[in-house]
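A single protein chain has been omitted; all remaining protein chains appear in their positions.
Then we have chain A:
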Amino acid sequence: MGKKQAGTGPLSRRPDNSAFKQQRLPAWSPSLTPQTVLPTFYILSLVCLLLGIWLLITVEYTYELKVDYTDAGTCEQCFNLRKHAIDSSTPCKCTVSFHVPKTFPRVSFQHDVVRLSARCLPQGDVFFYYGLRNFHQNLRRYMDSRDDAQMVGRKNNLKAPSSYCAPFDYDANGKPIAPCGAVANSMFNDSLTVMYNPTDGSKIQVPLYRKGIAWYTDKNVKFRNPPTNNTFSLQQAFEGTTRPLYWQRPVYELDDTDSNNNGFINDDLIVWMREAAFPNFKKLYGVLNRAQGPFTEGLPAGNYTLSINYNFPVEPFRGRKELVISMVTWFGGQNYFLPIAYLVTSGLILVTAVVLTTVFVKVGKKGKNMEE
C-alpha cells in the first residue's frame, strides 16, 4: 500500500517532511494538574450554589394550586357515568369549589434581595392548566398513531390517512377520520369554567384567553387546515371525512365561539397533539385575561367554583384529572427539582473538592514520586 512516487531521483521515495506526516503537528496537551483541577472544582461548586440559591428563591416566590376534580364535589356521578370512553353522548355537568388562599401572583416582597430577583418574574400572569395523571401519552404505538401530513392539511392524506393511524383511520363505514389516529381520538374534551365568588355573594366568571396557548410553530406551520377560500368553507374542505370516534363534534366545529379556531388549527387540539413525555402531565388550558375587574392584579384570593362539562373518562385507567393554576418564573413553572438538584450538586462537588485537596496535600505524592 506504500505509495510509490513517480520521481526517479535517488531520494524519490523519501516521505515528505510535513508536520502532519511526521506526527509533529503543534498541539496543546492539557493534563489534570492540581493547579487546574482544584480551582475548577471550587468554582463549579460556587456556581452551582449560586444558581441553586437563585432558582430556589425564585421558586419559593411562585405559587401553584391544584384542584383535583376527578370525583370531587358533584363530579362523582359524572365520574361513574364516564366509566367507558365510548359513553360520550350523554352530557354531564358538575361543579367543584375551591379556595385560593393568596392572591396570584404574590406582589409583596419582604426582602430587597428578592425584589431584585423578582424583576424577572412575569407581572401577574396566571396560567390555567388541565392535568392528567396516569395517562400514558408516551406509549409508542399511541404516539405513532397520528398523521402529520394530514394535519398539515394535505388533501391526499385527509382522504387517505396513514396506516399508522389504524384502527382509527377509517370508521365502520370506511369513511376516513379527520384527524385520524389514537392521539386525536383521545383528545381531552372537558370544558372548564372558573367562577370567582367574592365575599359579596356575586359570581364573576374568570375570563381566560383560550387562544395563543400553543407553540407558534405548531399553530402556524405544523398544523394547517385544508385550503379554503370565501366560497369554499372549512366544512366543505372536510367533506368526505368523519369525526374521530370519541368526539362529539367534528373537527371544523371545535370552537363555536371563534370560527378561526376550528379545524386542525384549533389550539386545544394542537396542545393535545404535543404528546407528553410522562404519564403525569399538565397542559395549558387558558391564560387569565387581566383586562378588567378584580383580575387586573392577577387572581384574587377567595372562593372559587369550577364548573365542568365532564366528558373525559379517566376511571377505566385509574387516572385523575385536575385543574392547575400556576404562575411562571423566568425559567418556567414552579419547579423544586432544579434548585435542589443544583444545591445537592454544589454540595457534592464541594465535598469532592475538599477530599481532593486533602488527598493532594496530605496523602498524595504531590508529584514526589513522579521522577523516573
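What we mean here is this: contacts are C-beta pairs under 8 Å (C-beta built on N, C-alpha and C of every residue); 3 or more make two chains touch, one makes a residue touch a chain; residues count from 1.
To be clear about the criterion, contacts and distances are computed from a predicted model.
Trainee: Unshown chain, UniProt name, "Translation initiation factor eIF2B subunit beta", "Phospholipid-transporting ATPase", "Integrator complex subunit 9-like isoform X2" or "Histone chaperone ASF1B"?
Mentor: "Phospholipid-transporting ATPase"
Trainee: Consider the whole complex, including the chain that is not shown, and state which of A:T199, A:T217 or A:Q292 touches that chain.
Mentor: Touches the omitted chain: A:T217.
Trainee: May I ask which residue of A:L65, A:V100, A:L269 or A:I349 touches the chain that does not appear here?
Mentor: A:I349
Trainee: With the missing chain put back, which residues of chain A would touch it? List them for me.
Mentor: On the chain A side, contact with the omitted chain comes from 1-3, 10-17, 21-23, 25-32, 34, 37, 40-41, 44, 48, 51, 55, 84-86, 122, 125, 127, 129, 134, 136-143, 145, 147-149, 151-152, 154, 162-163, 167-168, 182, 185-186, 213-218, 221-222, 271, 274-284, 287, 313, 316-318, 326, 328-338, 341-342, 345, 349, 352, 356, 359-360, 363-367, 369-372.
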